[in-house]
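With one protein chain withheld, the remaining protein chains of the complex are depicted in position.
We call the chains A, B and C, going by the order they appear; numbering starts again at 1 in every chain.
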């Protein structure tokens, strides 16, 4: 029997660990996705780049033609909304587990942002669609969710605030106030991804609706703000290193007396924190697996570079110099172990929901971006000046991965949470030790041996 | 249904990854082993230590009573020779796969060298039993293998040579020469583990029997040398840092005109290299999993230390100082990912034999000891002076783990092999890229876009 | 007596190490420079940024007004061409040693590219002025050097080639051919810094003039190519992590049958390699010291961020979380030790010329950029999203520092050279050991002690 292409494009041993947990549908979809990304998406990168105008005005008003074509192809192939699990979203979802989608996300990571968009699995749309599907009213489904599911519109998640340490959500200053049948939104956000896109139809805006509530996790609400509502001012695109990531962008936005109908409230007053909590688990796994795809692709590029006869120096291949072979071995080792780590987190979500997988998600969240950055940096170095240029995907890949050590909570937050969680094992360990000491005492007596002081 | 103790003593998410690959027998055996190591072995450590004489002469003539007792208990529980798979050794083995035994090896690692000995799974006996079981004659089975399987004798594997860079086996200088019906052995070995034990009955000695063979992998043979044969001189115990690891030890040995019958040849003339190759794969996985057990146990000790109210300084728990919580999180993350890496290597051996798992074994071999050293070093630091003393297992654990970066080939050898193996992917990657470029060209033409130069 | 501001803005202990090696002029100049950079340059950064047009055309045709003003102020203060030592260039230079200028370069690094430009000490002009001053003809001095020394023009050093592994200078493909009284240049370069600047007057172009010479270090020559010569095509600005570094830029350039008079040859035929060798030593030290200035400034920014009451999360200052304090301590330690390393290299150049300081320069070259990248990355992380944005200097600083692991030879080249240089100590060490063994033998005999085997 022919082996599955995952063994070649991902890893034979990782595939062996999970193969028997994949449904026939998942196996077939994964195989189709591998072919799609490598045969359709990667060859389209240069075209897409050329189709994005350099002009600072037009950049933000462009729907890239080749991406639109890819979206059509993907949907025809059944490669669409793969992130949305039928188990949780029977109405809209596909029959894939988190574990199954995780490997697909790795493949998407090889194809860059464009691959995710082509199969309608781009952040922040994915998380927004989950929020709307899970918490939205039927009216919200019809008006906002369905066009997103169809890839006709895009969306933004408006949480991070300028001038505020918003990794602590209780610091949020944006105000969400009810006035009659309307909600009034005032706030100053930035790094709102996707808000620059001409197709962006809505912002899910987090703000404080009840700042005096004694439960500080009930002070926040989320409302749907149409992107074209009066008072929504996109101030400027924020940079990621020197990239503007047009046309999606990561925008600074001011909401100035923006008025929306009360029906735009999501889930209910004071439910903002609950929504963002629910939104994060699987999304983090997706980011991690895409990062692993990036790293894996970067290592493929590095191997090609160091074996390229045109790049010999002093009569030798690059791989014959210095520490290149060792670096490749370490990169490979780190990719393999990071992948298994994230897959085990995905499986844990399938078995115990995101709440039962906080440890595994948290570990993946702080381990994977740093790992991927290291691999991509190593590959960049092998490419010399070309590695930091616009002529390979490496430099931009690095910049995007770097944001993941900050987004959804900086590394330090996750590291502290995992460490604190370990400390909670102390009482059980102390009991275990006490029992051991009891038995030790008995044994010492039995053998007439004196313990040291 | 009650969860398996592996979820507590190993890791819930790792267990979830492999549980459905475990037979009922394996699950039950693993549960028994967990109980045995924690209830019987760990409480016996201090007694064992006290029963080993300090006197430099007597140390090497001692069979530690409490270890003998543990061996009896273990055998009664069916916890015996767990490393020997029935699949490969139907006559002697137990019905466990490499994957199943791997988790057991982790548990043994928590109990130190004594745990492995108690269940008759100590290196180098395990590898020697495999060699004899696979390649030995019926007479060799009866005379040498059966007492080892019964735990009545112990053994040594005599390969590393003093004055020789013997990580390249073709450098070996020990001579194995036939004279009539006898084989004459002359050589100078060191770091021969287990040779100090009073129960050590045999040395498997690697030497050159055909030094002029043009195929340098056919120059070596292995013979069984009785430990008490005339001409076998145990020169001294070699140190591992300041430890002598009595009573097993790691000895310097001179073979001076040692004569054994021709029937002591293992497998055949010139088969030495073949034998050592076959011996290494699963053994490396065992070492790795035991190392992970060490690391996991060290982290448990660290957590207890930093939450110990008696160790507060400046009014705070140790964990409230500095970077302790972060270190614990990183240790946990590294243990989790290393374990998955080794488990996937073990599964790969089950699926594709050691030959089909060289990549996974090689990665595990260079990743795991360094990881475990880092974890144990971190725990030592938390213990202060006590951490480097004889009063916790940490310092000796560290010293033993340090040898694993050298034994069975130093890290660098494995790193180079993994790196070189990756380089072999270059032609396939180049083909993939060429195909991509073809499609890219077509797309650029289709959209009338000019590629950059 | 008031202490020198270097003790505050650099480091008291580093200053103590070198103070007595500074002339009164150097002390005074350094003090003026510290004031100039902090009082004049840093407050002008935002203005300069705003004065650079976003329009992709106009960006490259702009002389930033505030920078022009700063240059005037600097020259009036006597802060001009500080890199050019009177010892080597009595006609043009200032009376500063390498060691003295090194600390000034650190201060310039705090002020970014603009600070260096303001005092006419920007790469690549510095190296080019040295080349022209040392090797140029009187005519070349008058026509090309003097305007550069006056800060009226700028220049490029055209060495790196696209499609070529040009870290091995013998791979260079650009052709430099004599035809009658003219030299014809054909070649394809990229990452030619400064070539985008509207004031760029000349390119020093390295090419092969004698490709068949058996001495491969005599095949190259360098010619002065006027930036506006027919056949000089600036293809595009190359990116550095998305930055275009306008208006200087790092350009891709094609030289197509560019004709210059024979008098534009620098030093002589076949002297290209000699020139680039001479050019590199002090320049590397300048880069290193500026990098240390970057790192030091980044750490200052980090300290301000983590003590900013507006950035508290969960009721605590950022520095009260996680590993921030430890990170700051490590950053400080690495900055202090890197600075001493580079200062000792600068002193070594003063004492033994660049040739006698190859070891120290090589070590600084591979140690410092990685160190500075780590510090800046740590500071970025403390700033969260703002850290990777255009609103702090950190992200661009990081990107520029990253190029230094590639420019002037990638890290690996320098690491190998330093390692190989150490290996050359082997014979001397072996002799020392042999002598020691002789004495040991005598002592063993004297005390009647037997050495181990």
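Quick note on the criterion: contacts are C-beta pairs under 8 Å (C-beta built on N, C-alpha and C of every residue); 3 or more make two chains touch, one makes a residue touch a chain.
For clarity, every value in this text was computed on a predicted model and none was experimentally measured.
K.L.:
Using the document's definition of touch, tell me which of C:363, C:379, C:394 or C:407 contacts the absent chain.
P.N.:
Considering all chains, including the one not shown, the answer is C:363.
K.L.:
Looking at the full complex, which residue from C:341, C:354, C:385 or C:407 touches the chain that isn't shown here?
P.N.:
Answer from the full complex: C:341 touches the omitted chain.
K.L.:
Who touches the missing chain here, C:102, C:176 or C:328?
P.N.:
Touches the omitted chain: C:328.
K.L.:
For the chain left off this view, which of A:61, A:142, A:178 or A:236 is in contact with it?
P.N.:
Considering the complete complex, A:236 is the one touching the chain left out.
K.L.:
Which of these, B:72, B:230, B:268 or B:410, touches the one chain of the complex that we don't see?
P.N.:
Of all options in B:72, B:230, B:268 or B:410, contact with the hidden chain holds for B:410.
K.L.:
Which one, B:352, B:399, B:423 or B:449, makes contact with the chain that was left out?
P.N.:
With B:352, B:399, B:423 or B:449 as choices, the missing chain is touched by B:399.
K.L.:
For chain B, which positions touch the chain that isn't shown here?
P.N.:
Spelled out for chain B, the touching residues are 54-56, 160, 163, 165, 167-168, 170-171, 190-191, 238-244, 310-314, 318, 321-324, 380-381, 384-385, 387-390, 395-396, 398-399, 402-403, 405-407, 410-412, 415-416.
K.L.:
Across the whole complex, list the residues on chain A that are touched by the chain not included here.
P.N.:
So the residues of chain A touching the unseen chain are 235-236, 252, 322-323, 325-326, 452-453.
K.L.:
Suppose we count only contacts with the excluded chain; which residues of chain C make the list?
P.N.:
So the residues of chain C touching the missing chain come out as 12-14, 16-17, 20-21, 38-40, 42-47, 50-51, 65-66, 299-300, 303-304, 306-307, 319, 324-330, 332-333, 336-338, 340-341, 343-345, 347-348, 351, 357, 359-360, 363, 366-367, 391, 412, 415-420, 422-423, 425-426, 429-430, 432-433, 435-440, 442-444, 447, 449-452.
By our rule, only the chains that are shown with their structure count from here on.
K.L.:
Degrees of rotation, nearest 5, to put the Cα trace of chain B on chain C?
P.N.:
Resulting rotation angle: about 180 degrees.
K.L.:
Would you mind pulling out the distance in Å between where the CA atoms of chain A average out and where those of chain C do?
P.N.:
38
K.L.:
Once you find the CA centre of chain B and the CA centre of chain C, what distance in Å lies between them?
P.N.:
49
K.L.:
Counting only residues that touch at least 2 other chains, which ones in chain A make the list?
P.N.:
324, 412, 415-416
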